[in-house]
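Worksheet for the structure shown next.
A single protein chain has been removed from this complex, and every other one stays in its place.
Up next is subunit A:
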Amino acid sequence: MAKRIEVSGLNVYYGDFKAVEDVSMTIEPRSVTAFIGPSGCGKSTYLRTLNRMHEVIPGARVEGKVVLDDQDLYAPGIDPVAVRRVVGMVFQRPNPFPTMSIFDNVASGLKLNGVKDKKKLTEVVEQSLKGANLWNEVKDRLDKPGAGLSGGQQQRLCIARAIAVEPEVILMDEPCSALDPISTLAIEDLIEKLKDKFTVVIVTHNMQQAARVSDQTAFFNLAATGKPGRLIEMGPTKQIFSNPGEKATEDYITGRFG
């Protein structure tokens, strides 16, 4: 598992509005890549193009190439549903399915794709919950609703749900922004563990978080409001935070921005 993603010349649009311009980067397998940058710079938008979630918004489209394992995700004939099975996603706000129990939430990806084998499901649910550091907290109440958990537990439930379908890549869109510091720490520990098996890409507003969890950091910025966001620079996290190549990056990470 875990695959390299190579992006080249990517432009992202909402209707006529160009939100992200000319992004090229390589995301290494079995590593954590963090996207940082000010609000509105298009990092979340860009993240959503990596599993073709961008296009569920009416009028949204993409130009350029996203190559995963020698296959261009935007080539004709590629099924976005198949792409999303390989590239999973965790969202900003925890969003467990309210009508489903904890067990069914984790099993939902498999169940909805036709897996009926009860033994396999039980196994996957346990493995995924353990993988998301949630097993010990919920193992006695798997039949209770997922919405009854705390915010941090719900987010780990969503991560368990994402890893249950065994993707190659996991995208995380500010997964800790709605959580308290203790839950955040739990998620960060989890991300550290996930990179053994998966390629992890995380968008974060929290600079310390990017510094703590990521191997590579990409800094996005936009020239002015209404202009498209661009990738300013990307490199090993240590280098970006200690010795950035661009003035804008240095200003942003030291808080002297704008």
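Rule of thumb we're sticking to: a contact is a pair of C-beta atoms (placed from the backbone, for glycine too) under 8 Å apart; a residue touches a chain by one contact, two chains touch by 3 or more; residues count from 1.
Heads up, the rule we're going with is that contacts and distances are computed from a predicted model.
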#### Entry: Which of "FAD-dependent oxidoreductase", "Phosphate transport system permease protein PstA", "Sarcosine oxidase subunit delta" or "SufE family protein" matches, in UniProt, the chain that is not displayed
"Phosphate transport system permease protein PstA"
### Query
So which of A:Arg4, A:Arg30, A:Arg61 or A:Arg85 would be touching the chain we can't see?
A:Arg85
### Query
Any idea which of A:Val23, A:Leu73 or A:Ala162 touches the chain not displayed?
A:Ala162
### Message
Just checking the interface: what residues of subunit A touch the absent partner chain?
### Response
51, 53, 56, 58, 81-86, 88-89, 91, 93, 95-101, 108-109, 112-113, 143-145, 147-148, 158, 161-162, 165
